[in-house]
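Yeah, one chain of the complex is gone here, protein chain that is, but the others are all in their spots.
Order of writing sets the chain letters: A and B. Residues in each chain are counted from 1.
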Amino acid sequence: MHTIDEILQILSEVKPGIQVEPDAELVRTGVLDSVDIMSVVMALAEEFDLEISPLDLKEENFHTANAILELVNRLED
Amino acid sequence: MAYNSFPYLCIFLPLCWAAWALLPQRYRPAALLGGSLIFYWLMAGTYTVWLLLAAALTWALGLGLGRLQELQAATAPALDPAARKAAKKQFTALQKGLVTAGVAGLLGLLIWLKYLPFLVRSLNSLLAQLPFALQVSAPSFVQPVGLSFFTLMAMSYLFDVRRGTTRPATHYWQVLLYLSFWPHVVEGPFDRWGQISPALLDPPKPDYRAFTFGVQRILWGMMKKLIIADRANMYVKAVFDDWTKYSGAAVLVATLLYTLQLYAEFSGCMDMVLGAAECFGVPLAENFRQPFFARSVSEFWRRWHITLGAWLREYLFQPVIVSKPMMRFGKWCRTRFGAALGRSMPVWAGLLLTWLAIGLWHGAGWLYVVYGLYYFLLQWLGELAEPTLLRVCPGLARWRTCRWYKLWQMVRTFVLVNFGMLLFRSNGTRAALDMLASLLRPYEGSLLIKLDVQDLWVLVIGAVVLLVVDLLHERGVAIRESIARQPLPLRWAVYCGGMLAVMIFGAYGDNYDPAAFIYAQF
Partner (left out) sequence: MSLQTWQKNLLRITAFLLVLLMLVLAVGHYLMPQSNRYLEGYTAGGILGEDFDTIDVLVLGDSNAAQGIAPMKWYDEYGITGYTYAAGWMSMYNLYYRLKQIYEEQNPRVVVLCTAPAYSKKSSESTMQSALGDIADELLPLLRFHDNWKYLRPDNLLTEKDYSWRDVNKGYTPITDVAGRPNTDYMYDTGASESIPFLVKFYMQRILQLCADHDSEVLLVTVPAAVGWNLARHNGVAAFAEENGVPYLDFNMAEYNPGIDWTTDTADGGTHLNWLGAQKVTAALGEYLLEQYSLEDHRGQPGYETWDIDAQSYRDLLPDIDSRVRENAGIV
C-alpha cells in the first residue's frame, strides 16, 4: 500500500511548484490538464511498476490526490 | 438537403416530427430510422451502401465482443485462479482481434475513400526524386456524406463495448440508426452510443417545451449562419481565393472575418442540429463551449469542436501513451535522458500524434499536417517553457488569478488561433506562406471587398451579439429558459424578431452566393 505523501511527491515532480491538500480539486480547477494527467500516469506507472489501462484514465480517478492514491492501491491488487 | 434549406425545415422536419409523435411508442424509432435513411439517400444516393456496410460490420463485431464477454463472465467462476488467468488472456486476445478487425475495416474505409489520392500524390513526389521513372496511380473515390463522422462514431462504439462501458446493440437497425441519425451524420457531433441510444431506442413522449426549445435553437443557428457566416463568406472567399491581389489590412480583415464565419457557421450548424434532435428528445453532445474565452490553445481545443478532441483524447491520446510500446519507449528515454524526460517524451509523442490526427482529419493534404503541427508546437513549447517561466517570474502563479492577466491570455489565444485560421483557409501551403508574408505589405485598395459598409456593420453587430450570448453562457445563464419566463407578448416579440432578422438580414438571394456548409466535405 502506498501513502498520500508518495502521491504528493509525484505530483510535485510533474508540476513543480504545486502545493495542494490531499483533498483539493485538481482537474476542475485546471491544476491538472489532460497532458499533466498523462505525465502523472507515466510517473505512477514507472514509480510503482503499474499496468494502467485506458479505462483507468477517467477524470474521477484524478480529481484529488486521494483519488489518485485509491487508484494506485486498486491497481496494485 | 442542407440543414438551413426550405425543403429540410419546412417539409422534412415537420413530417418526421409528425410521424414520430403520432406513432405508438414502439414504432417511434422507426420514424427516426426512416427519416435518417431517406435523408441520407437524398444526399448520398448509391453511396449509402458504405454506411450500410460500416453499420453491419460494427454491429456484428459488437455482438461478437458482447458474446465473448458474456462467455468469459459465465465460465470464470468455475475455474481455478491459474486457469482463469489463462482464459482471461485468451479472451482478451480474441476481443483485441475483433476490435482490430473493426478498426482495420472502418479506418481502412476512411483512408481508402478519403486519403488515398493524398497518399498517392505524396508517394509520387517522393518517387520523383529517384533516378528512374516510377509513378503510382490510384483511383479517387467520391466520399460519401459524413464518412469522417460515422466511421469514428462506429469505432467509438466498438471501443466502448470492448471496455465494457456499454452493452452492444442486439439488432442491426439500432446500430444503423445510431450512425445514420440525420442530425449528426453530416457534420457531427461525435455522439457516444451510451449517451444517445436510450433516447433513440426508447424515445421520450413528445414534449411541447422540448419541441419549442428545439425550434428556438434552430432559429438561433439560422441567424448565425445566414446573417453572419454567409455574409462574411463574400469577403473571405474573395480574398482567400485570389490571395495574390491582397495584402496587409485586407488579409487581416479577411482572416478575422473567416474566424467569425467559421465560428458562426459551425456553431450555428450545431445549434440547428442539436435543436432538431432536441425536438425528438435526443440529447446530442455539445460541440462548442464559448471557445474564445479560452486562455490557452489547448483549452481552445477543449471548447471548439469538443467532441473531436474528446474522441481523440479518449481513443488515441490516452491509449497510445499507456500502451506497452510507449511505456517501453518511456523506459528507454528515462535511461538516456533522465526521469523527467522519460516521463514527458512519451506524452509529447502522444500529443504529436493527436495533433497530426486533428490536422489530417480536417483534410487530406500537407496543409492540414502543417495545421496540426502548428498547434502541437504551440502546446509543446508552452509545456517546455512552463518551468522556466515559473522560475524566472515567480509571481506568475499569482498573476494568473488576476482578471486582467486572464484577459491578456484570451487575447493572446485569439491571436494564435487566427494565425491557425489563416493557415487553415488558405489554398495550400504555398498560398499560406504567401499570405503570411503579405501581412507585412500595406494594402492600398478599399477594404470594402464584396461587401458594403452596411454589411460590415451587420457583421460587427453580429459579432457583438455572439459575444454577449457567449458571455451569458459562460456565466451559466440559460437564455431560452429566461425568455420562456417572460410574458407572452415579449416572448413572441423576441421569436418574431429573430425570424424577421433572418429574413431581412440573411445573406441570401441574388446578391450573395450560397455557401455550402464548410464541415460537410469531411
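Note that a residue touches a chain if its C-beta (ideal position, glycine included) is under 8 Å from a C-beta of that chain, and two chains touch if they have at least 3 such contacts.
In this text the structure is predicted, and so the values were computed from the model without any measurement.
Contacts of the undrawn chain with the visible chains, over the full complex, involve B.
Screening B:Trp182, B:Trp220, B:Trp355 or B:Phe505 for touch with the missing chain picks out B:Phe505. Mapped onto chain B, contacts with the missing chain fall at residues 5-7, 208, 452, 454-455, 492, 495-496, 499-500, 503-506, 508-511, 513-514.
Definition applied: only the chains that are shown with their structure count from here on.
Centres computed as Cα averages put chain A at a distance of 30 Å from chain B.
In the complex of the two chains, the chain B residues touching chain A come out as 163-165, 298-299, 313-315, 317-319, 321-322, 327, 330-331, 334, 339-340, 342-344, 346-347, 350-351, 379, 383, 387, 390, 397. Of all residues in chain A, only 13-14, 16-17, 33-35, 38-39, 41-43, 45-46, 52-55, 57 touch chain B in the complex they form.
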